[in-house]
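Of the protein chains in this complex, all but one are displayed in their positions.
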Amino acid sequence: MQRIGVFVCWCGSNIAGTVDVAAVADALKNEPGVVFSTDYQYMCSQAGQDLIVSSVKEYSLTGLVICSCSPRMHEVTFRKTAAAAGLNPYMVEIANIREQCSWVHKEMPIGTEKAIILGKAAVAKVNLNAPLTPGESPVTKRALVIGGGIAGIQTALDIADAGFPVDIVEKKPTIGGKMAQLDKTFPTLDCAACILTPKMVDVAQHENVRIFSYSEVTDVKGFIGNFDVTIKKNARYVNEDICTGCGDCVTKCPQKKVPNEFNLGMDNRSAIYIPFAQAVPKVATIDPAHCTMLKTGKCGVCSKVCKAKAIDYTQKDEYITEKYGAIVVATGFDPISMDKFDEFAYSQSPDVITSLEFERLTNAAGPTAGKLLRPSDGEHPQKIVFVQCVGSRCDSCSEKGKEYCSKICCMYTAKHAMLTRDKYPDTEVYVFYIDVRTPGKNFDEFYRRAVEEYGVHYIKGMVGKVTPEGKKLMVRASDLLDGKQLNIDADLVVLAAAIEPDKSARSLATMLTASMDTNDFFTEAHPKLRPVESPTAGVFLSGTCQGPKDIPETVSQAGAAAAKVIGLLAKDKLKGNPCVASSDELMCNGCSSCEKVCPYGAITYEDKEFRMPDRTTRIRRVASVNPAVCQGCGCCTVACPSGAMDLRGFMNEQIMAEVDAICK
Amino acid sequence: MQVKEYKPLIVAFCCNWCSYAGADLAGNNRLNYPAEVKIIRVPCSCRVNPMFILRAFQRGADGVILCGCHPGDCHYTSGNYFTRRRMAMLFSMLDFLGIERERTRVEWVSAAEGAKFAATMTEFAEQVAALGENKRLEDLRCKK
Amino acid sequence: MKFSYFPGCTLKNKAKDLDRYALRCAEALGVTLEEIENWQCCGGVFTTAKDEIATKLSSVRILKAAKDKEQPLVTVCSACHNVVKQTNHAILTDKEFSDKVNRYMADDGRYDGSTEVYHYLEMLRDLVGFDALREKVKSPLSGKKIAAYYGCLLLRPGSVMKMDDPENPSIMEDMIRAIGAEPVIFANRNECCGGYVVMESPSLAEKKSGDIVRNAKVQGADMIVTACPLCRYNLMKNGADIPVIYFTELLAEALGVKEDTNE
Partner (left out) sequence: MNKKYLRDDIIRMSGVNPKKCMRCGKCSGTCPAYDEMEYHPHQFVSMVENGDIEPLLSSDSLYRCLTCFACAERCPRGVEPAKLIEAVRLTAIRRQGANRLTPSDIPAMLDEDIPQQALVSAFRKYTK
């Protein structure tokens, strides 16, 4: 039986004004387990806390009921007081007689009566409280960043600068991501390579960073502070450690007809290749799908010309397992396929291109060395039509597009239009828009400059049909403000394709038990207050894997994710929330009901040996909750058909006792 | 015997993150609602076992209301979706047992909706009061 | 292979070629098309209004007739196909419509939407197979550059017709390849020819058909094929100076059954 002390706070007149505190203290004296009951002006003050501490000693109290303000206000305070008095902090219950009683009821008798009932419920609960100790788990002081675009690079750099080792896993042969493919960046028009490649070098040379390029995460086990991750290093048939990146193999390779992914297939590369000049790591990779040696065993030119002897046709995929304390997802985005939007004739004409292809066409390192030339005939286009929102903002039932706004298209289209007019003032540029969305620092000013200074024709309306005819692209579109249907004979049509999360994100989310929305963007723990954390503890989000973002936003989120990771890795041990679910193994029948409803993947099953009454042993499958992963929602307790699962701090019998006390 | 004005007894389960905070906000703004409403704090609306609700009716509660975060806003990602389904089942069973639908309710109240909390409780209390005492499920052995 | 066959009224009158060659080619491909009995006109266009019931009943009877024979239904005219297929879709997806229709159908028996409706082209692709077709070709039409004109009725609404990608179809092009000719892809192949509005505004039909023919020619076509008598009429009337023929006629030529043998 507990020895409970009841402390009723006046909160000055806040409580005492509507609740007869003395009467409450008096009434609760007679409740089972209560050995001491008193009231005081300000229980949270030092004097009030001293009163609690001395009473615990004097009456040998084992449990405390504080009738005061909301537990959301001072529960932590009074738990500390209990600890100071030598009690387990979880032997305290608060009866909220301020926010939910004195402040909402006006009459003293009513307030007092309700306060007594709330006090009784708290007493009933404390009677069943048990001391709880938060579990502790060690923290592996190493972070994993999945994805090596600007988001992953920035996160890794920030973590590494704080002194923690970081590994980057990138599935492509080089880090750099989409930003490496861009030409200039809005709204300042500095060149993407000029600001990105130094960062790529920094991260590659950082003593705390390891880069696993051409690699994928294949398995994740464990929980916050203690992840075990398997990384598959794909065979690149080149020894990374000795390849010097001289490029001799690339120039000599006889197979030169492989579509170049980096230029989105607008030119060709060889079967052994370095994606671009500033690639990190700058080593060659053999594309096994196109290498004659690997396919037929007859060639071997690259091996012959390689002075470093780095070519290794026998290389195999390699699996590495490593421990991490935190995981950052930075898997980025891709433009959606234009297959379903052939009213714009993307598949019918090479002169209908996506905006990312346009970036490559204007990039000095691109297929045309930065000259804006039509892919079909290499001529300079005189009329360019930009189409906004292709595949963005579609109906939720649409099988073609995405329901969301892709966010970056308005700005990069303004950039493309402006740069075109700047370099080629003889070119007519039309932008068809539904809305121009420019919320961002210096964004609207940028868009207005495109219109006012550079003379880009912005037309409110949408392109309905593109008809390639001879050398021209006949564009039929509406001009809603002028009430006209326009027919423009364009030379180039640029589609602002919607962006979607990288395809690898879905399987990764499953591995991480991190939740995703219906569009396969990772869900954040709280949309406003915890935007860089996944609801799964220890998993953090950086960049467009969480939602469409431009570069400034991506970088700031990357830094924020790094800060969260550093905060986690700085701890030696993690103290969990002790109010977690736990299963009574003797009652558990191993049905998996709890596992299915757990949003965190905290419940696993293990086969355990049990001694039966007849002294035989039997192996049964029972649920086991990982207290470091469980967040204490209690969903599993209700799903459990046998009543084996219970939630510490909010046990079935405790809540039942509260119900009884209130309904008495 | 003294004839008292009939006041229903209402148990409100509130999730810690949204609805309990919403109730606190109602207090902060001094928004009155009937004292018959007694709040029990749970971590998440999905912690509420249907047994708790049956127990409340058995012990003489006249109405039970369950409050959680708005769908999609659950602190634990998906708890309130489970709540919604479980309660739909429970309420239809209670309906079958003759406990009027009006005695039970699930309501989404966010931490910012103090006014909604107070208004919901006032309205629910009136609705339950109109039905009168719950005798159907009350366990007479529990009667004093 | 045996199918129920619905030709439609135009095919018995102004578009006899479409019908005649369809039947001959089917025979050459080992397919039996059994014309359903006592059929009525489909109505020419599908009225999208939800409260139009009576105008769709003839299509329901066509579908019911095929169901009674437990055969898939094959159509060849684009317009008929569109009406029959949309009616079937409405029965499957709109319960209120289906209930109302079946009240009219009381004497003929209920119809539940279970008949499979194939356009002749779909029959070629999905049931005969273009590979099998290629093997049966007697005189390949090599060297011919043929533009396939779909019009609107075959492809749209895409979610109902489900014949092909409504913006980038390939079914007729694949057929053209199978018979040895070279398809010419032109963007206006799924634009409207002007349709029945030719009755109301001949100038509109002239402009639309002109755009289509010009686009096909600029892209290099020396012939246009179509599945719709009205499309063919509009294209021919409005300035087509290259042949516009039914796809079945082209098919008959490749299969060597074009010349009359028994008349």
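Every chain is named by a letter (A, B and C) in the order it is written, and numbering of its residues begins at 1.
The working rule: contacts are C-beta pairs under 8 Å (C-beta built on N, C-alpha and C of every residue); 3 or more make two chains touch, one makes a residue touch a chain.
Note that the coordinates shown come from a computational prediction; the quantities given were computed from them, not determined experimentally.
Asker: I'd like the shown chains that the missing chain touches, ordered by label.
Answerer: Checking the complete complex, the chain left out touches A, C.
Asker: Which is it among C:91, C:198 or C:257 that touches the chain not included here?
Answerer: For the chain that is not drawn, the touching residue is C:198.
Asker: Among C:152, C:175 or C:245, which one is in touch with the chain left out?
Answerer: Spelled out, the listed residue whose C-beta touches the missing chain is C:152.
Asker: May I ask you to list the residues on chain C that touch the chain which is not drawn?
Answerer: The missing chain touches chain C at positions 8-10, 13-15, 41, 43-45, 47-52, 55, 77, 79, 152, 155-158, 166-167, 191-192, 194-201, 203-204, 207-208, 228-230, 233, 236-237.
Asker: In the full complex, which residues of chain A touch the absent chain?
Answerer: On the chain A side, contact with the omitted chain comes from 343, 389, 393-395, 397-398, 401, 432, 434, 460-465, 476-478, 480, 483, 485.
Everything below uses one rule, namely that only the chains that are shown with their structure count from here on.
Asker: Per the centroid of Cα atoms for each chain, what is the distance between chain A and chain C, given in Å?
Answerer: Between these chains, centre-to-centre, one finds 50 Å.
Asker: Centroid of chain B to centroid of chain C, CA atoms only: how many Å?
Answerer: Distance between chain centres: 62 Å.
Asker: Once bound in the complex, which stretches of chain A touch chain B?
Answerer: 70-72, 96, 98-101, 103-106, 110-111, 113-114, 117-118, 121, 515, 523, 526, 535, 579, 597, 599, 631-635, 637-639, 647, 650, 652, 655-656, 658-660, 662-664
Asker: Write out the stretch or stretches of chain A touching chain C in their complex.
Answerer: Interface residues on chain A, with respect to chain C: 339-343, 345, 347-348, 399, 465-470.
Asker: List the residues on chain C that touch chain A in their complex, please.
Answerer: Those in contact with chain A are residues 159, 165, 167-168, 185-188, 191, 214-215, 218-219.
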